[in-house]
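Before any comments, here is the structure.
All protein chains but one are shown in place.
This part shows chain A:
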Amino acid sequence: MLRINRSGIWAIYRTEMQRTLRTVWQSIATPVITTALYFIVFGGAIGSRMQQVGGVDYGAFIVPGLMMLTILTQSISNASIGIYFPKFTGTIFEILSAPLSAFEAVLAYVGAAATKSVAIGLIILLTATFFVKVEILHPFWMVAFLLITSIAFSLFGFIIGIWAKNFEQLAMVPSLVVTPLTFLGGAFYSIDMLPEPWRTVSLFNPVVYLVSGFRWSFYGVGDVSVAASLGFMTGFMALCLALLWWMFRTGYRLKP
């Protein structure tokens, strides 16, 4: 009998990607316009007063943070809607009745959401190069951070999608938790610029570790050590995986 249901994974992945492609222009235009706006407002208005942060031009300094900000929100919203919607409309019965393991289902849904996030991240990077000169000192680590973040937060979004009982709950975590944390996570400033105790408080914000590690891969400078960033990301991903494993094993909010 089939060990891994590859065709099943592919069927879900492909359908999820088609869903994205139905609105492909919206998917591309939104990050391009948002990025341009950020550069005009932050890069132009603030950057003209604040030339450099840690030896990097302010315009270039905000690129990694901007990418992270978008990847975080996009991963969570795509993955959570991807699973919440079938649950809401009842079409999930087919997935639950298929010869597909929990791992395979997660791989397909999270893989599709993460693919979209990576693509959006790269679109932002490309857009940014029209406004500022972007260097990437450690391309390997840049790609690694991009992938890990996309996957980890797609997993997180998937969990929210399973947990949410209604649309309010679906929107709650992203807007009440993720957006504030991202804005306070050093996307647009270095936390070294903050007075105490805010600097120390910031160290409890997980997003600081993401942005810092990612920025390090670009410019070789970060607010916290790369090891701390990597450690945090891996830990977060492991936590999400464990939670998902438990959810599928118990049928949590998926099966009565």
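Heads up, the rule we're going with is that a residue touches a chain if its C-beta (ideal position, glycine included) is under 8 Å from a C-beta of that chain, and two chains touch if they have at least 3 such contacts; residues count from 1.
The working rule: contacts and distances are computed from a predicted model.
Missing chain, UniProt protein name: "ABC transporter ATP-binding protein", from among "Aldehyde oxidase", "ABC transporter ATP-binding protein", "Fe-S-cluster-containing dehydrogenase component" or "Acetolactate synthase small subunit". For the chain missing from the display, the contacting residue among A:Ile95, A:Val173 or A:Val224 is A:Ile95, taking the whole complex into account.
In the full complex, chain A contacts the hidden chain through residues 1-2, 5, 7-8, 10-12, 14-15, 18-19, 22, 86, 89-91, 93-101, 251, 255-256.
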